[in-house]
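For reference, the structure I am asking about is given below.
Just one protein chain is left out here, and the rest sit where they should.
So, chain A:
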C-alpha cells in the first residue's frame, strides 16, 4: 500500500465512523425526545418552567428574531408555532429568511395556518408590499416579514445606483447608508438568528443587517419543540454584547 492509499483509507474510515456516530446520536435524540414528551404527560408543565421564568424576568430579549431556514423546505405548521412563541415571549419583530423563495410564493398558505392557531387577543402584522397596518391595537402583537435575497446585496446595489444618480453633497457615512437601508428593511437589525440545520451558512442573507446577530442553530425547524426554542432563547439572554469594547 502506498502512502497515498493509506491516507485515503484513513480518510474514508474517519468519515464513515463519524457518519455512524451521527446516526447513533440521532437515535439517542429520538429516544430522549420521546422520554421527555412522555414525562411531560405525567408532570404537566414540565421542567422548563424555571427557564421560562428566567427569560421572562430578563431585561435582554431579542427585539428582532430572524429564522434562517438554511436549505430546509418550510413547514408552515412549525413556522406558525414560532410566531406564537414570539407572541408569548413578547418578541416584537420576527422574520423568516428562505433563500429559495418558497415562503414568499406561498405566503397566503402560511398566513392561513397562522391565523388558525392565533388566539383572538393576539395579532400578527405582516410586512410586505401589499400589507396595511392597523394602528391602535393594544393586545399582544408580532410584526412578521419574509425576507429574500432581494432584501440583501440587491437592495444595497439598488441604493448605490440611486445614490450615483443623485449623489449626496457630503461624503457617504455608515449612518447615512444605515438610515436609507433601514427604511427599506423596516425592521431593526436582527439581534438573534435561529438557523435551521447544524451547518451554518448565511446563504445571501442581507449582509448589512447581520452585524450583531447572535446565531443559534437547531437541527431542523420540522417538529421544533418549545423547550428547544426556549433553550436557545435562554442562551441568547446570557450572551454579552461588547460592541468592540
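Here is the rule we go by: a residue touches a chain if its C-beta (ideal position, glycine included) is under 8 Å from a C-beta of that chain, and two chains touch if they have at least 3 such contacts; residues count from 1.
We adopt the following convention: contacts and distances are computed from a predicted model.
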- Of the options "glycogenin glucosyltransferase", "Cytochrome b-c1 complex subunit 2, mitochondrial", "Alkyl transferase" or "Ribosomal RNA-processing protein 41", which is the UniProt protein name for the chain that has been left out of view? "Alkyl transferase"
- Message: Looking at the full complex, which residue from A:51, A:88, A:118 or A:210 touches the chain that isn't shown here?
- Response: A:210
- Message: Applying the definition given at the start, please give the residues of chain A touching the unseen chain.
- Response: 3, 7-8, 10-11, 14-15, 18, 71, 152-154, 156-157, 159-161, 163-165, 167, 171-174, 177-178, 197, 199-205, 207-208, 210-216, 239, 241, 243-245
